[in-house]
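What follows is a set of notes on a single structure, which appears directly below.
With one protein chain withheld, the remaining protein chains of the complex are depicted in position.
Naming follows writing order (A and B), and every chain is counted from residue 1.
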Amino acid sequence: MPKITRREFVKTTTVAAAGVAVASALPRRADAADLSYKPEKGAKLRLLRWKRFVAGDEEQWMANTKKFTEKTGVEVRVDNEGWEDVRPKAAVAANVGSGPDIILGWFDDPHQYPDKLVDVSELAGYIGKKYGGWYDVCQRYGTRDGKWIALPLGVIGNLMVHRISHVKAAGFDGIPKDLPGFLKLCQALKAKGTPAGLALGHAVGDGNDWVHWLVWSHGAKLVDEKGNVAINSPETVAALEYAQQLYQTFIPGTLSWLDPHNNKAFLDGQCSLTNNGISIYYAAKTSPEPKLKEMADDIGHGNWPIGVSGKPTNFMQVTQAMVFKYSKFPNAAKEYLRFMWEWDQMDSWMQKSIGYVTGPYKAQEKSAVWTVDPKHTPFRDVTGTLLDNGYAYKLGAASAAAMADAILIDMVAEAASGQQTPKAAAERAEKRAQRYYKI
Amino acid sequence: MRERAQDGPGLEHWESLPRRVVTVYLPLAVFLFVLLFPFYWMAITTFKPNAELYDYRTYSPFWVVHPTLAHIKKLLFDTSYPSWLWNTVLVSVSSTFMSLAASVLAAYAIERLRFRGSRYVGMGIFLAYLVPPSILFIPLAAMVFNLGLFDTRLALILTYPTFLVPFCTWLLMGYFRTIPYELEECALIDGATRFQVLWKIVLPLAVPGLISAGIFAFTLSWNEFIYALTFVSSSEVKTVPVGVITELVEGDVYHWGSLMAGALLGSLPVAILYSFFVEHYVSGLTGAVKE
Partner (left out) sequence: MPSGLALLSRLQNSRNALGALFMLPAAALLLVFLTYPLGLGAWLGFTDTTIGRPGRFVGTENFRSLFQDSVFWLSVFNTFVYTAAASVLKFGLGLWLALILNRNLPFKSLLRAIILLPFIVPTVLSAIAFWWIFDSQFSVISWTLQRLGLIHHYIDFLGDPVNARLSLIAANVWRGIPFVAISLLAGLQTISPSLYEAATLDGATPWQRFRHVTFPLLTPIIAVVMTFSVLLTFTDFQLVYVITRGGPMNATHLMATLAFQRAIPGGQLAEGAAIAGAMVPFLIGAILFSYFGLQRRRWQQGATDA
């Protein structure tokens, strides 16, 4: 049914892939001409992307890619690697000067080798204009010195996954919005025998997500605006003392937790609160066992508490597409990206990814994936709450090195477990970070 | 405990049965248990449905109550597992063969021919191990690209000898050394060429060494991960370790049952193959030639 909006144009979009039909009204500026790149003659593309988190993701991505091939005649070969293994491959490609034309990387990967990447400012400008603008954090990750060096694809949302009934039994009505409340919740959960657990091993996803939030929400940061290491501060010590108290309420063993551990523990009912993407809910919902299906109804996704600044300071994994300069078919690559980022493809892909990925531009909030299941909705708004891992300075080789070296995770783990005092842990982190941020 | 040294064949009837139980059978049983338990674990996990996998309160971790073939099915039919298996076999056999051939010649040259500088060459071969693969793979990747070998099995077949040849050479040097020189001297004086000496006299005597070297070269190739991860992209060309990890780990969800199925199915055929070779070198040694 056509809906009349305030704008002149009304558009009804039908998603053709896999029998999912959706009608949505997408406001559109009448004068935005469709940008289009002409692929080179005989172009063939190689795309390296991270392995899907859900089957639907890959199916829809490949279906969309097929549409592209049918439309332009450009064949696209898609290779998958585990999400963490894409980085060594991208590193090799950047170094060697040969490899896939497009790689879907993570975080500040593009900032480590910006001169090896094709400038995609024009494409990014077009997409941003057409779809309500990019989220700030996506812009920060995708641009360097005013130029776009990568096209952000989305954010893997990471929220406080909890058992609604256990939280209620502990006397709370959901995840508290402030830090003291959150601590009280965890203490109550432990008292009731339904403890929380957050990863303190070298968990590149979940571990980084929560320790960055911890540090930032207390007003601390790794580097200041001038690029000086600023981690050794009273705010950090406060954050670490908070972490110590939190750790007392955790299920044992979190110091060894990598990314999959919290999924296992939660699904087994041993852990009632953890930070994770939508994978736990999805595993429970689609499981053939009645026990897990029941648990799915009891799973809630809560927002991260807000810290001393009054504004959210979260951290989640951002993925983006990079086109390499060594590619023989840069126009074909850009056209492929343009096609895949257009609403038909992006929306259908987000829907089939059942909420794993939150889109990079503001129009994504209209996607049906956020309303088809109320438990998805909290993931819709995550991107606006994010800071990037270069905060408060720029992204670059130093920020990448600091995060890869797990400086923040180790600092929090050392303080929480009592291996170091908070002050000592902060000092050690400072020394380690100074090796990378030498100005 | 090593003071209970082994008796050679022929002396064992002098030992009493209780002694044998304590010094031989009991430790053997413990060894077997420890070495095999993880396999038992892998087997159990392969056949356990997910419901039983996490729930220790209801189901004992040692048994499977409702065995399922679903994980194996997923491995064999939903992934390219058969092609990975074939790739791994092809790569391992080829690189082992090449490495053994090169190593036999090199070991003989260093150990027996004693050409000028052989001692330094002998030591120089070990430079190959000084930089670990976790760093070496980047410049090696550059070479693979430049030679146009990226994403081929040939890339692996040609790069694996870099860590296989030195070890095989050294092992064979050790074995050649235990072969009395008089045998070769006699043959040489009788007019044999060096190559004939190598082929007809030294090699047959060094068979246990060859088999050991072959077994380990094969296994190291089979297990190799980081080069296979870096040099190969397409799913059909991947080897078992890389393919299994890539396909059966989806973000933070590990498909444990199928992963363990991959581990089992990836090892048992090789183990069965090995049992034939082990047979061979055992039978080749009774009645040692070197009397």
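Brief remarks on what is shown
Keep this in mind: contacts are C-beta pairs under 8 Å (C-beta built on N, C-alpha and C of every residue); 3 or more make two chains touch, one makes a residue touch a chain.
The structure presented is a predicted model; accordingly, all values stated were derived computationally and were not measured.
Remark: the omitted chain is touched by one listed residue; of A:His202, A:Lys362, A:Lys394 or A:Lys423 this is A:His202. One of A:Lys116, A:Arg163, A:His212 or A:Lys352 touches the chain omitted from the figure, and that residue is A:Lys116. Note that of B:Val24, B:Ala70, B:Leu154 or B:Leu203, the residue touching the chain absent from this view is B:Val24.
Annotation: of A:Arg52, A:Arg87 or A:Arg140, A:Arg87 touches the absent chain (contact as defined above).
Although one chain is not displayed, its contacts with subunit B can still be listed: residues 1-12, 24, 27-28, 31-32, 34-36, 38-39, 41-42, 45, 54, 56, 61-62, 98-99, 101-103, 105-106, 108-110, 113-116, 118-119, 121-123, 125-136, 138-140, 142-143, 158-159, 161-162, 165-167, 169-171, 173-175, 177-178, 180-182, 188-189, 191, 194, 208-209, 211-212, 215-216, 219, 222-223, 225-226, 240-241, 244-245, 254, 256, 259-260, 262-263, 266-267, 270-272, 274-275, 278-279, 281-282, 285, 288, 290-291. Considering the complete assembly, subunit A touches the hidden chain via residues 84, 87-88, 91, 94-95, 112-116, 200-202, 204, 251-258, 261, 264-265, 268, 270, 397, 400-401, 403-406, 410, 413-414, 417, 419, 428, 431-432, 435-436.
Going forward, only the chains that are shown with their structure count from here on.
Between the Cα centres of subunit A and subunit B there is a gap of 41 Å. Listed in rising order, the residues of subunit B touching subunit A in the complex are 50-51, 54-55, 137-138, 141-142, 145, 150, 229-230, 233-235, 245-247, 249-254.
In the complex of the two chains, the subunit A residues touching subunit B come out as 46, 48, 51-54, 77, 79-83, 85, 88-89, 91-92, 95-100, 156, 205-206, 259-260, 263-264, 267-268, 276-277, 279, 283, 287-289, 291, 356.
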